[in-house]
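With one protein chain withheld, the remaining protein chains of the complex are depicted in position.
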């Protein structure tokens, strides 16, 4: 809803800065009786964590998550069972490389939130970006790990579909490929193209934008609510809340501007098994803000990080013109690590609407 | 936040169906002491109302707004002064053409919310789309009229920038043109192109998508909040809540995926007058979720209405295959009338964040 | 939650002033499929409406409620069926006796909200108390009429249990008596006592406080949530939001301060029918913020209205000492008409928590 909390019945509050002792989240409203192991959450953090290839930041963080509340251990001493009370999770910051921040502390990096934080608050934790650091997203991913357990049978998967001008060939889409390359690319043919392209970007100390696609399958029909409780509205809000995201689409998205009503509307038929069948999914699984039962398809665009080695014109907090060059361990394409983050956001939105529809305990007889 | 209310300190609740006696909204949190006349609100409803050209629905509604609470009349008997209490506004439905809805009542129009409402609620007001009708947006536009008054010096304007594949030439952009043509087009050269193209669509009983751009100028720097209270997040949420919207962008939006860090980050310099100057505005006026002081630029894509004359495959509520053809008074391009609606949504988001930053009464000494 | 809206899934927004054209409410989150007639709502407004005895204000208002949205008519043309969309209800103000408010407009009546509204907003609708008038509670009572339908089998009833120092004899409690006297008294023996006492108060142009008790039977066990979503917390909040209320109790309330643990804790036993039985109900139906299945018992204290005929020391908006005497049609004991209002608040709190537990549509299979 506001500030550092999102969700209505499945509510997530995140806290922490890049260079404080830790960061974390509180997941409130998780239904009781969910069973999981720590590794069921850790697996998503591992997917997001830095330093896994030369195409992402070389910061080293293990990002080991601890669960501090909201669960009881089963007799195996390992399986956690949610109790319906808030689940607090904590991730320590271990690689806060000490350095002299004096320069950055007073200078506004172009394209960063440095300037706007200072305007708003008059004070800013400049160490590693402080609260505006993408490290905050580790907490989202942990929360998403819980969210994935809420709706029985749901699968939320993401993939990178575009880096710079280089788009995947959708005809090649193969989910099994996504974990086989450092880009979460579903199209094996794009991998060498992106490798070569990003090596150039990286060596130039530059950065580039990207587009991520997230698909949620198994979402039951009927989630979402008119008019300001639309499922796509909440997905858009959460994806837009991710650092560096500048655009969000559902289904055909901006391409729908070029379609006619005949092309765009998804026809229906009764299936042989008595199920209702949509013959296409231009809607991306949502009509009138409510899920249709078809896969939910969302895409978002991530701008290139502004942490680049080229000197850029800027000002400092004292009102002097300065030239700023950002040294450090940055991602040439932040879009890559945005894949598990986008998945987490969609999983949280779906979990929230599921509970709004079914109730917080899901125990209605 | 949820359901039929949005906003945090500037809160708008809308109600009403297409074919009920009336629709309206309650604007809660409006600061005291704002002065306006009824015509200051009516002007925006007039901009949105149907029947103004052959390119929009021929439904005839005067859409006259009444203010039922939250104001006192000044001595001139005409100027209203807000008191800080909720402003209730009501618009009567006058053109509820009677007809036999029996057929539509049981059949799901492909691409409509018919099916999802029935799945969710088990009951649906099928008359004119009920709550999912775009008539609900009249209430948003009225609320937006109040919102425009909240932040001193803000101007929120919108324009249609694309119909089907036909985009405006941005080099021709002239705000003065927007009210000179039936499309809210800022480029006079596109007008005859769109006229001819839409005449074809209209005569074929078809429909087509569009893209709207909204620009808010005069928004002070510092509005918005990390991490889930970002200004762009709330704009995305509200634009996505408009009927038929499938995509939202801020600043460069999806185009930022193709930009390098050097191209995308907006450089800064000190101006001669001591003001901070951004040398470009790729960010669309928002960095880290907080306004920069530059114009806020948002775009959204509207899908073509699924109310078309061509017969389409569908099913009915009893599980039979049927073919559906939507007769009635529909918009060949719903994107046109979405312009004032998009403006209203951006105005409301800005007003809400202004009050979050400055307080509900704005009376801090 | 804030301002003019309460509730989480069953959300009520009220609007309107004492002397505007109308007042009303929007009930959002009402489940679909509830069936009711207009008289099912009107009956509660009739119970609250003024002018029914010499012990309440002589203002004449029919308080006829209109339902403007959120329902479809059944084939009988009379029964309304909720559709799950917001229910807007409107009540016209018909008896806005014109008079010169010039004096009151600038003077602060001691004990009224006059001063605090002016301090906060710098402007105040002085006509009949404006937004702080008890007329606002008509909208609550209408909303409560819907709330009563949400939870199957729930009955919410209230009674006046104290006027001044005169308390009922609880041994005489008989719900059937409540509608047989002008005080909603459950004890017939107190009626002549209160009549004589209040006649004295009324003739002296004075006023007196009172205590109301509300009992909700049939509330299922398990509603409410730790720690800040407690059912008793929301009941306390809503009862305290009623004009002139200064205290709220659940179960034994303040009397529990004088009880030992042995006296206060409600013992349990298994019943012959296999049901769990509480052998007493000191808890007032709520333990740890969650309903036990026993009747929920809440009481609230209403201060005497400060609208009295005796001159009182005060100041005016210009900072002058003045003496204020409130003429007009006021209630010698506002506690009487608070009975149906208290019922409405408890009904709304229970409905909200029911939906939080069971989901907004209640359609879980």
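Here the chain labels run A, B and C in written order, and each chain numbers its own residues starting at 1.
Quick note on the criterion: a contact is a pair of C-beta atoms (placed from the backbone, for glycine too) under 8 Å apart; a residue touches a chain by one contact, two chains touch by 3 or more.
Predicted, not measured: the structure shown is a model, and the values here were computed from it.
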Residue among C:50, C:251, C:342 or C:359 touching the omitted chain: C:251
Need a quick check: the contact residues on chain C for the chain that isn't drawn. 1-6, 8, 14, 108-113, 115-117, 119-120, 131-132, 136, 162-165, 201, 206-211, 221-230, 232-234, 236-241, 243, 246-270, 274, 276, 279, 282-284, 286-293, 301-308, 310, 312-315, 319-321, 335, 356-357
Those residues of chain A that touch the unshown chain are 2-5, 11, 13-17, 20-24, 26, 28-29, 32-33, 66, 68-70, 72, 81, 83-88, 90, 120-125, 130-131, 361, 363
Of the residues in chain B, which ones touch the absent chain? 9, 85, 222, 225-226, 355-364
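In this section, only the chains that are shown with their structure count from here on.
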Taking every chain's C-alpha mean, which one sits closest to the mean of all protein C-alpha atoms? B
Length of the line joining the C-alpha centres of chain A and chain B, rounded to whole Å: 27
If you average the CA atoms of chain A and of chain C, how far apart do the two points sit, in angstrom? 45
Shared interface positions of chain C, touching two or more other chains: 85, 361, 363
